[in-house]
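The next block holds one structure in the form of structure tokens; read it before the comments.
With one protein chain withheld, the remaining protein chains of the complex are depicted in position.
For chain A:
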Amino acid sequence: MALTYDDIQQRLTEKFGAELTDFEMPYEMLTFTAPKTLNLKVLQFLYDDLNFQFLTDLTGVHYPDRKGAELAVVYHLHNLVDNIRLRMKVFTDIQDPKVYTATALFATANWMERETYDFFGIEFTGHPNLTRILNVPEMDYFPMRKEYPLEDQTRIDKDDEMFGRG
């Protein structure tokens, strides 16, 4: 009997109870939210008991209007045995953007967490080498956060006279 989303949701609820919230099916893929203190326990449970052993993607999202939970880390997991995927979200306060690293469980999380740190400034506690991966090392801001005007007024690297905004 192949694993279904109902089975997964039931197993997760049995194990973690009301800790896991917001079970949804956007684009027909099971999605839920875990508290950030539990992210590794849920990932480990999914890995050991439900065969979600492939981390397809790990990225961040910035929701500027969610006060106290502005930054999300999204894990896309794939169960290669039953060929079924799911999405897990973890939210964190932008003032204290610390989330436990998944590198011990998934080696592939290493670079993806560095990328998420690079663009969103999420600090993955316990990461072996949390440095910028794509942007220049001297960059002192996190470019994918939605806190900049569409055109950054503070920039000095563009010659304004040539672009009609002198």
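Basically, contacts are C-beta pairs under 8 Å (C-beta built on N, C-alpha and C of every residue); 3 or more make two chains touch, one makes a residue touch a chain; residues count from 1.
Here, contacts and distances are computed from a predicted model.
Within the choices "Carbohydrate ABC transporter membrane protein 1 (CUT1 family)", "CO or xanthine dehydrogenase, Mo-binding subunit", "Energy-coupling factor transport system substrate-specific component" or "NADH-quinone oxidoreductase subunit B", the name that UniProt assigns to the complex's undisplayed chain is "NADH-quinone oxidoreductase subunit B". When the omitted chain is restored, the residue from A:2, A:18 or A:136 that touches it is A:136.
The chain not shown here touches chain A at positions 134-136, 139, 143, 151-152, 157-159, 162-163.
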